[in-house]
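One protein chain omitted, others in place.
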Amino acid sequence: MGKRSIVPFGPQHPVLPEPIHLDLVLEDEKVVDVLPEIGFIHRGLEGLVSKRDFKDYVYVAERVCGICSFMHGMGYCESVEHGMGIEIPRRADYLRTIWAEMSRVHSHLLWLGLLADGFGFEALFNECWRIREDVLDMLEATTGGRCIFSVNNVGGVVRDVDNATLLGISRKMDEIGARLKEISSTFLKDYTVKSRLVGVGILSHEAALELGAVGPMMRASGWDIDMRTTGYSAYGDLDLNINTSNDCDCYARTEVRINEIFTAIDLIKQAIDKIPNGNIIVPVKGNPKSEFLIRLEQPRGEAVYYTKGNGTKYLDRFRVRTPTFANIPAMAEIMRGCEVADIPMIILTIDPCISCTER
Amino acid sequence: MSSILTFAGIALRNLFSPPVTSRYPFEPAVYPKASRGHVEINMNKCVFCGICSQHCPTETIKVDRTAKTWSMNRFDCVQCQNCVNVCPKSALTIVPGYFAPGVEKVSETFEKPAPLTHAVPALNDSKCVKCGWCSKKCPKHAITVVPGKGWSVNTSECIGCGLCAKECAFGAIEMEGAPAAAAGSGSPVAQVSMDKCKLCGLCAKNCPNSAITVDRKAKTWTLKTEDCVGCGVCQSACHFEAITIAAAPAAPAGEPVANVDMSKCKLCGLCAKNCPNEAISVDRKAKTWTLKAEDCVGCGACAAACHFDAITIAPAAAAPAAPAAEEKKEAAAPGTKVIALPGRRPVTIPLKADGEEAPVPGCIRPEYNAEFVDLPQCDRDKCKYCGLCMKKCPKSAIEVGRKEKFWEVDNAECVRCGVCAEACPFGALTI
Partner (left out) sequence: MMRIVLCVVYLIAAPFVGCLLDGCDRKITARMQGRQGPSVYQPWWDLQKLLAKERLMVNPSQFYLMASYTVFVVISGALFFCGSDLLLVFFALTTSEMFMVLAASTTSSPYSSMGANRELIQMTSSEPMVLLTAVGLYLATGTFSVAETAAMGGLPIICKLPGFFIGFVFILTIKMRKSPFDVSTSHHAHQEMVKGVTTEMSGATLACETIANWYEHVMLMGIIGLFCLNGTVWSMLLAIVVALAVYFLEVLIDNTSARVKWQTMFKLAWGVTIVCAGVNLFVLQMLR
């Protein structure tokens, strides 16, 4: 048994995409224990809900995070809309679904790039982000924003996309799928990459449930849990294929996320085929009085949104339970016994979004 | 199963193809049209209502009504486009191009420009062939053209009629600057003498801004004052010397403000709640709807909020109406004057904002209409206790219990507006 030392890891560390602090208890290069600590970027966005008109708060809600931004805005709007009994136009539902799935594609590609950077494969990182750039271009052309779209509002969406552009997106998605296939062989078959991923950070089938993991973490441990099956927005009309794996390690989580991009591309194309014409927003009269809780599937897993109104234009409470928050216990668990070199892989495969977690 | 150098193909392909990154900032970045870069304001349209500043999530917009300024700290702006969406006057737009970074936060302030009396022609030199046709057509001889070479306009002579732009065969001239509507009070406009007018419509045909409409059936000659630039083309076109260009005969319409139609108003108070400047007060006991005209900026938030279309934005009537004209029913658009010719008797009716009786200040609402005197009645056989009436009631006077099969209306709160009866999908409510 070697000498134990405590190495501080983060909140500022080159492999970390976002500030989380870990105290690593090491024996040589073996991690004996790990103590995660968050709270570096709390901004009090939830509290702001009692200071902003509930319709203006959408723009605050979507700034909870810079990557899964759209889904935060969407979760907030859906929960207020359901609470007020507003039925939004079907076209708005479909547009939300398309943009949500496009955010999933760009979020997963971003993550793949970060993972590649984490195991020191800079060329692969650049290639992933290059593909992601095409998705961002399409998002900017349709919504006006690259990551933060600001197209949601209570009652629907504020920007429409004409059908010709949608068909163009559908075609472009095929191209993106083909290019992704090319680089996915590097992720899944390359010897050096596999030596970093296979057998690292094993979260067993039972432990995943016990520690309350969500999203790709859960699905890579063999659970087919996906909130999109609840059929919110337009998901009820689409055929959804849930990607799972039974390998339980970092490799499985990479594989699940890569397959989820293909599924998302498929969902986008289905939604574009089925999108109805019509209105995109309904006027909202009155103020929310009731409370409502809704669960959405974000790129990082299940997120919970809760709103409570009091009849005025200011809501009493808005609460988000983000997927990263649910995944941190599982992350700390699977880090015990790994090596220092595995730390980045394990942190990255939960796809941490600390700014969402702290809001 | 695993293989090595799987990425070599892509790496070598990249090596021998041109790079995908650009040399920004040496090469400018290209943004799509829809890109949300920064907010721009058209100060000519802004009425300083302050709705944008109230709805800004980052509180970066400041509107000063007294100083007539609109300022924004662009470093705080998050480009959410909410101000653009809520602006009632479409004065704000969001356009591509990000605001350049800086070392300190500065606020950018815009002031209301001195009202331009008229628009000025601007030349698109690439289209112009210097034929000189515009100079011939200009009623004020303000344009000089050296054939084949030069083009210039004497802006002090120009009255912004836009005839040159209309006549140019090549579309080389565009009118730039404030529309004539900003002309303000006292600028000369076309006046008609109905004694001489034969309603032939030549003036209307010749007007470069389509400010004149002539209705032969109704025997009316109508001028949209905000479109008339006083160019005098109609005067020269008239065969009967019926038209003169002179200052508006009556006091021109003031700034548009909110006007209420008290026969429609249910005194629910939604307008007062939505007014950004608290210019409206509704007193249900005294049954009055009062507008503080000096606070009203004519933004239209009250009109948008009203469930009963009772509010219109129009210039305030200067005084209680003179003897009503017979065309009273024709709703007057802002700044429109209608001069009627009833029964071929040539009469000139002095200009006034047509329509309802003067609503400001403190209109007294007439007694409730007889049909609305009663409380809403619920037919319990038809009622499904869905609660829609409860949701729709602007005064929250109805309570519905779904399980308890309970429906009650609060007599004190109910304003007999009838929204519940309209909303009921089962026709269970009568009022």
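Chains: A and B, in written order; residue numbering restarts at 1 for each.
Rule of thumb we're sticking to: a contact is a pair of C-beta atoms (placed from the backbone, for glycine too) under 8 Å apart; a residue touches a chain by one contact, two chains touch by 3 or more.
What you see is a predicted model, and the numbers here were worked out from it, not measured in a lab.
Colleague: Considering the complete complex, identify which of A:106, A:196 or A:253 is in touch with the unshown chain.
Modeller: Per the contact definition at the top, the residue touching the missing chain is A:196.
Colleague: Touching the absent chain in the whole complex: find that residue among B:12, B:29 or B:375.
Modeller: The one listed residue touching the chain not shown is B:12.
Colleague: I'm checking contacts with the chain that's been left out. Which of A:94, A:119 or A:251 qualifies?
Modeller: A:119
Colleague: Please output the residues of chain A touching the missing chain, sorted low to high.
Modeller: On the side of chain A, residues 5, 7-8, 13-15, 26, 28-29, 116-124, 126-127, 130, 190, 192-193, 195-196, 339-344 touch the unshown chain.
Colleague: Tell me which stretches of chain B touch the chain missing from the display.
Modeller: Residues in contact with the chain left out: 4-8, 11-12, 14-15, 17, 19-23.
We take it that only the chains that are shown with their structure count from here on.
Colleague: Which residues of chain B touch chain A once you look at their complex with the stated criterion?
Modeller: Touching chain A: residues 1-7, 10-11, 14, 20, 31-36, 54-57, 78-82, 85, 94, 307, 391, 396 of chain B.
Colleague: Spell out the residues on chain A that touch chain B in their complex, using ranges where they run on.
Modeller: 52-53, 55-57, 59-60, 63, 85, 121, 123-124, 127, 130, 133, 137, 140-145, 148, 150, 153, 158-159, 182-183, 185-186, 189-192, 194, 285-286, 311
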